[in-house]
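Only one protein chain is missing; all other protein chains are in place.
Let's turn to subunit A:
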Amino acid sequence: MKRMVRAAAAAAVLSFVGGTFAAVAQENPAPAPKAAAAAAVPAEQSFRVGLVRQMPPLPPWIAPLTAPPENLGVAGAELGIRDALASGRFLKLDYKLETEVVPADGDPLPAAQKLAEAGNNYILLDVPAAQLIRIADALKGKDVLLVNVGAPDDSLRQADCRANVFHVAPNRAMLTDALAQFLMTKRWRNWFLFVGRTEGDRLYAEAVRNSAKKFGAKIVAEKVWDYGPDARATAQSEVPRATQVGEYDILVIADEQGEFGDILPYNTWLARPTAGTQGLMSLSWHPTMENWGAAQLQSRFFKQHQRMMQPLDFQMWEGIFSIASAGMKTRSSEVDKIRAQLLSPQYDLPVFKGVAASFRPWDHQLRQPILLTHATNTVTLSPQQAYLHQRTPLDTLGFDQPESRCKLD
């Protein structure tokens, strides 16, 4: 198992070294059209973006055919670079991507350091929270801006925040707040919370409890999944017994790895809907998203990669394009200028969800709408209409300024 992951990672690295740059170059053969006001345009600026992805351990119940695509996430970064180049060529802006894939049991820190030393001033990170902190601290004081595109941990936006890190991935509190707003809008106020056994599940459940409190829902029952791994074959007999907890409106699932969440719907004792990490899921993106120009992004992604765009692909696209679009305004690849642009009140990042995203100055979190989606339909986007805010409704999701415990130095 471990060997397989490593082999896959190695193959991925090879293909990036050998393939990506060439592919990017081929796909953008159009020469930069001549600019009339050439004198006003500064000399060509080059943005060098690194990417570190640590492969998550594959849970035992994943079979080869259900395994996530090998280029998950990285594919979105590649599209981001292509879109950035197609836009930047009019302003003489160049964007390059260098990717390092680290196996599940590897260490992403040397990979990040290597990218930084090679001159990548911008580094996208999809690594666990503890590794992200190590990398951020090791690169502190260097001319490098880090973008967290994977880790959803609330702690990274609170006590463990770092000044050299921007967060594009939504944190758990944003996801569960988005769900809570919708459930309250539906008046499904009484929740049965079913929690998995991993640390991530525990943290997700914590976020669910906080969201319930914040928006006035009630957790009427709570259970931990301890029915052993891979209960798919016996779900029909086990889940009805496991879900006899009395009355509730909706079953909220905290199962980030997908160990049991998908076997709960239609097997519960009472006829109740499911939501959370499975059922009605709160996500940054989903293949069924098509409004607000999303269909165009989906179609560009499909053309490039022959598969649908997953949340991690989208987050990496956002990571690249947040730097790229800031660069189009600064027309400079200097980290300080980009950083100031990302934090300026004028900065906005169109994310194909109806309103622009932007960064919260107090913890560097990207505020953006969150999808509530089941397998075949995007049901709604939060914030829900009734939730108002003096600054932007987006700040009703996650940590608003008064709740922030982040101190950026």
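Here, a residue touches a chain if its C-beta (ideal position, glycine included) is under 8 Å from a C-beta of that chain, and two chains touch if they have at least 3 such contacts; residues count from 1.
In this text, contacts and distances are computed from a predicted model.
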Chain left out of the displayed complex - its UniProt protein name, from "Short-chain dehydrogenase", "Dihydroorotase", "NADH-quinone oxidoreductase subunit D" or "PQQ-dependent catabolism-associated beta-propeller protein": "PQQ-dependent catabolism-associated beta-propeller protein"
Of A:Arg48, A:Lys114, A:Arg197 or A:Lys329, the one touching the omitted chain in the full complex: A:Lys329
Touching the absent chain when the full complex is considered, from A:Leu91, A:Val245 or A:Met308: A:Leu91
Residue in contact with the excluded chain [from A:Lys114, A:Arg202 or A:Arg300]: A:Arg300
Which of A:Leu109, A:Ala221, A:Met308 or A:Ala356 contacts the chain that the document leaves out: A:Ala356
Footprint left on subunit A by the chain that the document does not show: 30, 33-37, 83, 86-87, 90-91, 293, 296, 299-300, 303, 321, 325, 328-329, 348-350, 354-356, 388, 392-394
